[in-house]
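What you see is the complex with one protein chain gone and the rest in place.
Naming follows writing order (A, B and C), and every chain is counted from residue 1.
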């Protein structure tokens, strides 16, 4: 694997080529899931809304790859990718939840914005911007008090960094040295609000200094860059070094949600970012050929079709069960 | 005035000696008001609670002195001093409000934590920590849209700087270049919480960088230092330069509110800070003798006694008027 | 006291009405108010070039510029505070909370500041502001984007709460809210945005605090709010086929509540049903029921007063469950029939 080592010595250090390929396959699975989700919407086969992460796959897979089984994930509304990238994720249960079926992760009660896999310590996506940030403080405290070696990864967008919850959460995590990794997916926009207008600073990671914690900005379309930064932050957290704020620079290829004319950005800008496709870049780093990649893509799409079939064959939640889950 | 110029050339630049003495007298009036408030409480002649600013007089008078008539003030719970230092303040109406009388600034409805002098654009103290910070955004926007030359001074404590509202407010003021001066009175504690435990940074003013605005820390017990910093910030704001975060390092000599055993700090610490009495320091800078100072102190106390007499002679709000002021 | 601007506006209805949608009525009121008064401005998330999550402000930034149609960062406490500070200092802000659910982040500013400032300051200040927000379920947006929290605000003295059900009411009440001089929570409904109705083109206002009888009837008084009004009216039509005539009353302003028409109606019909989408327990229905049984209307009651409201659960994502979570036309028909036929 000559080309291999040249491009990414790190891969050799951490992963076998097979493992590295799994990351690529995971990104392809996410891409395929999102494209199918979009299609199902267009066909009117799902209702509600959705937030596609096409273009951001490297951040999801890179981050999850840096965590350990048993760690916690607090995800956000643009969370399909993170959920699929997390430990023990089940694409059938994902798709079933997306389609509101009883076999879904949340028995059809949650839908796209609330997919969780509690058994795997994936504490769920969140429909509220920055909604997971205060919760991360509690997860961090709990880990500290239970004296386990866990770490909490909390994912949020650039827009979330302007909610008061961001401020309170980072400050509390800092003063108590909580094992939390704050991963800010800066995809350049909060709905229609460009980062350039919502912030008067160059890098969101510069805000780490306001809490006395490390802050770093990485190329979010480079899986290895995200992986490296998150791994370092997670190790620091695990060893009692406290929280880190990581800003992952990426871009969403699609509109904000189901209906978005995207009047706030230009086609050229979108095209330019599409040139930095995280999947193609990682495939190249791995020395995966076009043909191979096409096979892997087809395999991912086939897997998604299976998931759709599973979801469609699954029952709707029974109306009689409507009160279940309100109280323990 | 030899000694005078030596100690503070600035005084000469801005103020006549008479004007400078008025600042001293204003601080003495605040001190006398607070001491009387404490006494009235001890005697059970007022109910509710209060937050005394003894030891922090230089921040209040220094800041107000740097503003222009017509500017706005958003004050906080430890606000007696700021209210007395602001334009056109009426100590009779202050004391009457403190004692819940109809002649008080708020007709006895507000009390210590809500004293406002709306006619003078003193938009009131606030019982909610950081409660005035989001409001400052609106005042700033209003000034900008009305194209007046006003500035909004918003005062809050170190504890307020950890509320989410602080974050949202400073970010909005920054991205819109609002004419707001953020004055953080860092008196070392938020009730029992020491700044050293509530923050993981050296200076609260360092947080200004998270919003791309200027931040400065000054000796809050040095009236001229506070005056200089606030004047500079106000001028910048007035000329379209946007907001500034000023941290004023000071100390409250008394407990947090009416009942506080102060188990969280030592007598020595309090004593040490009392050595830096803002009033004695400014008096010395002005070359005011002990004897003169004693006279001025007596005059201030006499004025406060008058105010108490006024308040006591004032009527209680009529019970029939209880519904007044709920709606416009 | 309402703003002087109101005197310049006719009490509805001026001539020349045509059919527009509920969301167009919101936009028209905003546009006309902004054109007439430089103190009026809009602030909220994605209300500029995006036009608002539901299109309510589409085109307004092009017409009035970014200084008066202000896109904010995602800071709901900041948005509320911006309205308060601007209102306190002479402006007439109209804020938008993208989904009512997110107003949970503005509660301190709205309840402890906006609602209380005037009273705490002895009546010497006022906080004229409007905060618009879409509530309700039915779009598959699930538990965190489907709240109906109106009764929280009804429970806060100092706030007014408006909840219109027709395009005509939207326009007239929004003008009244902007010039009321108090903080007004203006609650729209996602499912009503695309509904159409006649609306006069010229500006006009409908005074706050006036309930309206949307349909007269002798057998049962149905008090319905927001999206439950059209459903109650549809139920009324069906019941008419069975010879049951229900009177449908829309409070329009939940606070202050004009209960006169409600009590008068109950004295006439002897029966009452309150219908709202918000969960039943602790909801606005309890207020209406209490106003009825506390009053002399109590002596006219021939049947228990009932509430038909949302189930006491968060709104589920699944389409079928979501529909079952809130009252549908059939449910209203059934409940009304029971009350009228004495089958309870």
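Here is the rule we use: a contact is a pair of C-beta atoms (placed from the backbone, for glycine too) under 8 Å apart; a residue touches a chain by one contact, two chains touch by 3 or more.
Values in this document were obtained by computation on a predicted structure and should not be read as measured data.
Undergrad: Among the chains included here, which ones are touched by the excluded chain in the whole complex?
TA: Contacts of the unshown chain, counting the full complex: A, B, C.
Undergrad: Which of these, B:111, B:243 or B:278, touches the one chain of the complex that we don't see?
TA: Looking across B:111, B:243 or B:278, the contact with the absent chain belongs to B:111.
Undergrad: Can you tell me which of B:62, B:100 or B:179 touches the chain that was removed from the display?
TA: B:100
Undergrad: Taking the full complex into account, what residues of subunit B touch the chain not shown?
TA: 46-49, 100-101, 106, 108-114, 126-131, 159-160, 162-164, 190-193, 197-199, 260-261, 263-264, 316-317, 319, 322-323, 326
Undergrad: Go through subunit A and note every residue touching the omitted chain.
TA: Touch set of subunit A with respect to the missing chain: 72, 74, 104-110, 114, 116, 118-119, 123-124, 126-128, 131, 133-146, 152, 164-165, 168-169, 171-172, 175-176, 324-328.
Undergrad: What subunit C residues would touch the chain not displayed?
TA: 101-102, 104-105, 107-108, 111-112, 115-116, 119-120, 142-144, 147, 149, 151-158, 255, 257, 278-279, 281-287, 289-290, 293-295, 298, 304-307, 312-314, 316
We take it that only the chains that are shown with their structure count from here on.
Undergrad: So which chain is the furthest away from subunit A, centre to centre on CA atoms?
TA: B
Undergrad: Would you mind telling me which chain pair, A-C or B-C, is linked by more contacting C-beta pairs?
TA: Here the pair linked by more C-beta pairs in contact is B-C.
Undergrad: Whole-Å distance, subunit A centre to subunit B centre, using C-alpha means?
TA: Using C-alpha averages as centres, the distance is 46 Å.
Undergrad: Approximately how many whole Å separate the CA-defined centres of subunit A and subunit C?
TA: So the centroids are 37 Å from each other.
Undergrad: Would you kindly tell me how far, in whole Å, the mean C-alpha position of subunit C lies from that of subunit B?
TA: 41
Undergrad: Can you pull out the residues of subunit A that are in contact with at least two other chains?
TA: Subunit A, residues with two or more chain partners: 162-164, 197-199.
Undergrad: Hey, what residues on subunit C touch two or more of the other chains?
TA: 72-73, 75, 77, in rising order.
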